[in-house]
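Let me begin by presenting the structure, written as structure tokens, before commenting on it.
With one protein chain withheld, the remaining protein chains of the complex are depicted in position.
The letters A, B and C name the chains in turn, as written, and every chain counts its residues from 1.
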Amino acid sequence: MIAKQNRFLLSLPLHIFIILVALIWIFPTAGLLITSFRPASEVASSGWWTVFANPFDFTQFTLSNYKDVITNIGIGRAFVNTLIITIPACIIPIIIASFAAYAFAWMEFWGRRFFFILFVGLLVVPLQMTLIPILRIFNQLGLSGSFLGIWLAHAGYGLPLVIYLMYNFVSGLPSEIFESATIDGATTFQIFKSIVLPLSVPALASITIFQFIWVWNDLLVALVYLGGTPDVAPLTVRISALVGSYGQNWELLTAAAFVSMLLPLIIFLSLQRYFVRGILAGSIKG
Amino acid sequence: MARVTLKKVTKKFKEVVAVDNISIDIEDKEFAVLVGPSGCGKSTTLRAIAGLEEVTSGEIYIAERLVNDIPPKDRDIAMVFQNYALYPHMDVYNNMAFGLKLRKLPKEEIDQRVQEAAEILGIEKLLKRRPKELSGGQRQRVAVGRAIVRKPKVFLFDEPLSNLDAKLRVAMRAEISKLHDRLQATIIYVTHDQIEAMTMASRIFILNEGRLQQAGPPLEVYKAPANLFVAGFIGSPAMNFIPSRLLKKDSSYFIDAESFLVKLPSDFYPSISSYEGKEVIFGVRPEDFHDKQFYPEGTADNTIKAKIEVIEPLGDEVLFYLLCGEHSLIAKLDSRTNKRVGEEIEVVLELPKTHLFDPKSEKTIV
Amino acid sequence: MRTHWFTPWLYVIPALATLVFFLIYPSFNTLVISFFGPQSEKLVGFANYIYCFTNEIMLSAFRNNLLWVALFVPLTVFLGLILAVILDRVRYESLVKSIIFMPMAISFVGAGVIWKFVYSYRPTGSAQIGILNAFLTFLGRQPIPWLIERPWINNICLIIVGIWIWTGFCLVVLSASYKGIPRELLEAARVDGANEYRIFWKITLPLMKPTVAVVATTMFINVLKVFDIVYVMTNGAFSTEVIANRMYKEMFIFRNYGRASAIASLLLLFIIPMIIINVQRFREQEAFR
Partner (left out) sequence: MKKHFYLFIVLVGLISLLFIPVHAEQKSVTVMGVWTGAEADAFNKMVAPFEKETGIKVEFTGTRDLPAILTTRVEAGNPPDISVMPNPGQMIEFAKDGKLVPLATFMDREKLLSDYSQAWLDLGSYDGKLYSIFISADLKSMVWYNPKAFAAAGYEVPSTWDELMQLSDKIIADGNTPWCIGVESGAASGWPGTDWIEDILLRIAPPETYDAWVNHEIPWTDEKVVEAFEIFGQIVLNEEYVYGGPKAVLTINFADSPDALFTDPPNAYLHRQATFIKSFMLEHFPDLVPGEDFDFFPFPPIKEEFGTPALGAADMLAMFNDTPEARAFMEYIASAPAQEIWVGELGKLAPNQKVDPMVYPDDITRKAAKFLGEASVFRFDGSDLMPAAVGSGAFWTGILDYISGYPLPEVLAQIEAAAVDAYGK
């Protein structure tokens, strides 16, 4: 047995490495956070770390950036709009993709491989190229400017990656579970609902996060399909409108960046506990 | 009534023939064991009965009903998997209740059935646990319990004990046998372990390379193997096969193995006459050798001399690895034998129990 | 699984319909337009494609994308993999994971601002507001204008921003996969006397191969589509142009739909090798069934 102390020494480089990486990663963000509390004139003239010269001098900080952001973008309405857009725009593609991933992973059908490859290949389509043809059809269907339109659009753009990630997970489930459920009398849909979905919770959690962040941070799709009037504009549109046309007002941008980061981070932190190990351990191992 | 009948069932995976024209008839309430080495097609056969594999040709009947096109859930069967295939996200109760819920049974009945099964298997206290909180043996019981609650006509077991340790395996063996008596249902059980097959089965079906080699009650198969494969597969240690020649001298038949010559009993003669002077394979089970010191029937016609190479004491019996000429033999002898390694020993063959096989067709001659 | 022939289609059709509408039809449309002139008014044959392979800026965009592929893909995947494995052993795993994932939650404009602060350059002698140059000055060195030092430094600086953003994605997906590996396998290897390094290469990595392939493919596609970072930071000036940014410019700034479509079609073409690799993996997985 290695002594406890010894083991700690062995893993010391490991801890140092992790902490180093974490520091590198957090540094730019920390700069952003501190900048968001500094007045505009300071931002342009000195580095953000200079606040540490006298960290308890609170006069060098200001909440006015946040005040400006929150009051100017009409945050309540923008927040509601964002949620109205984001929640269905996450749920719809994940449901559609789960169905498809399940079929691709566990069913035999003609053209299965072809369609799977096609679906994954679509990951590369630049969405900018799709805007004009789709908006044309939307206009004819009366979908432009409607929430339904933007939900479907986000679903479409998100699908390839979601299908790809879901397939990777669902195809890795042990086949005996499916067979056992078949013999227990489950239909393909019951297997999907009672077995595949519950077992895919870790994958669903991470995919939800990705899709959520993507929709949450989207600007272009919202502007094109929904327009930017205040009654429908999501946070991103409002925030980007806050920054002057010439790209000035960095201090507002930094504050806005933190306001808009908040919810995705909360989602990430609260879903993180689903990334747990070994749900399957009991079924596939003796 | 749950007979299970396979008529000329064949299953091909692309070019590979996994099951080759198998016909089996399993009686109601029988404990049928499909046994064979891995890759012999036994699991595929079982899965075909379950409906998990579609057969390439042939017909499967369960309870006199053609089930080829009937989905697994309507075949009135339950299956226990080698890896148990418990639903990892459900507790034990729900694992067992899942199939019943799908069949929309009333809640009270589900409760009652699960309780009953849990009692039978002694897992009443585990109902709230998840599979990963259970030991291997407990998971095994849950898997069986899940099959029991369904009250199917036919139980299918796919190597259910192979993931358990040796002691637990012996205990579970007995338990499954008891369960069979209690449930009064047809059981089809797949294993590669011939001891499991011998101890549990009312009838065993030996498969090799996708073909049925022999079917019958375990002892019958043991005593009268239909061919070289069955003879070698059933019994442990395996039967000794000695390539030799059949000689006729003075109207008696002899086995000439170059290093020894033994005289066959007269009741063999009718079946072997056509092999006179030809190559045959002479088969002797280890327990049909006896130490001459303690076996008075030894004569010059049934005794051979051999050198002891290894001795493995098993308790009341001892395995002797012998070398007789160029033939390596294994003999299971009385533990009183006091010879040492390297010494020579005289062993008596119990000739009426020996077998002769045709080296070309591998069929049993006698 | 045995199903009625139509059942799988019930599961696939919603996805298929959505994709046909939002991606397949527009891609087809793009392919057609790529053979037409700027406003799709006349057929020009392969002229747009010839432009793509002869125009100097396009060629430098191809070179830069290659650099992105060579650095961004392996680094994000490898860093994600290493972190997924070693973070599993420390108690503060979720904290570090959150930190590394955080950039994913920042919009590209926000990320652009952050990194402009990092790379900011002020003339020698005046206070540096960029952390990198402040550090160099502190060491008594000359500050470096990171984003204009071509051809390597500025491109690498942009790639670092990409890595900073995307490693979190790789980490989260790979970590989920790593946690799916039965611990017994790793323990068995440890008992067999393998050191951690060998375990990683001989056990962990092979078991995670499908997921690593998925993540690598995703990152590869990301590189082909990398646009926001370059657009926000340099807009392709100082030899940092990339294919997707060029496409955006041709499409929306120069309003040359033909060329933009040709570039988009080329992006589709470049993904084909990656897809072929995925097909093979798909086949392998089939073989296990």
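Simple rule for what comes next: a residue touches a chain if its C-beta (ideal position, glycine included) is under 8 Å from a C-beta of that chain, and two chains touch if they have at least 3 such contacts.
Model, not experiment: these values are computed from the prediction.
All shown chains touched by the missing chain in the whole complex, by label: A, C.
Annotation: of A:14, A:197, A:223 or A:269, A:223 touches the absent chain (contact as defined above). Listed residues A:128, A:168, A:188 or A:272: the one in touch with the omitted chain is A:128. Among the residues A:33, A:91 or A:117, only A:91 touches the chain that is left out of the figure.
Here one chain is not drawn; of C:76, C:107, C:234 or C:265, the residue touching it is C:234. On the side of subunit A, touch with the chain left out of the figure occurs at residues 40-41, 44-45, 83-84, 87-88, 91, 128, 131-136, 138-139, 144-148, 219-220, 223-224, 226-229, 231-233, 237, 240-249, 252.
Touching the omitted chain from subunit C are residues 39, 56, 112, 120-124, 126, 145, 147-148, 150, 231-232, 234-238, 248-249, 251-256.
Here, only the chains that are shown with their structure count from here on.
Chain centres here are Cα averages; for subunit A and subunit C they lie 16 Å apart.
Separating the CA-averaged centres of subunit A and subunit B is a span of 56 Å. Shared contact sites, meaning residues of subunit B that touch two or more other chains, fall at 51-52, 71.
Shared interface positions of subunit C, defined as residues touching 2 or more other chains, are 2. Interface residues of subunit B facing subunit A in the complex, by the touch rule stated above, are 47, 50-52, 71-73, 77-79, 81-89, 98-99, 102-103, 130-134, 136, 139, 146, 150, 163-164. Residues 174, 176-177, 179-186, 190, 194-195, 198-199, 201, 278-286 of subunit A touch subunit B in their complex. Taken together, the subunit C residues at the contact with subunit A in this complex read 1-3, 5, 7-9, 11-12, 14-16, 18-19, 21-27, 29-30, 79, 83, 86-87, 89-90, 94-110, 113-115, 117-118, 127-131, 134, 164, 167, 169, 172-173, 175-176, 179-180, 182-184, 210-211, 214, 217-218, 221, 224-225, 227, 244, 247-248, 251-252, 260-261, 264, 267-268, 270-272, 275, 278-279, 282-283, 285, 289.
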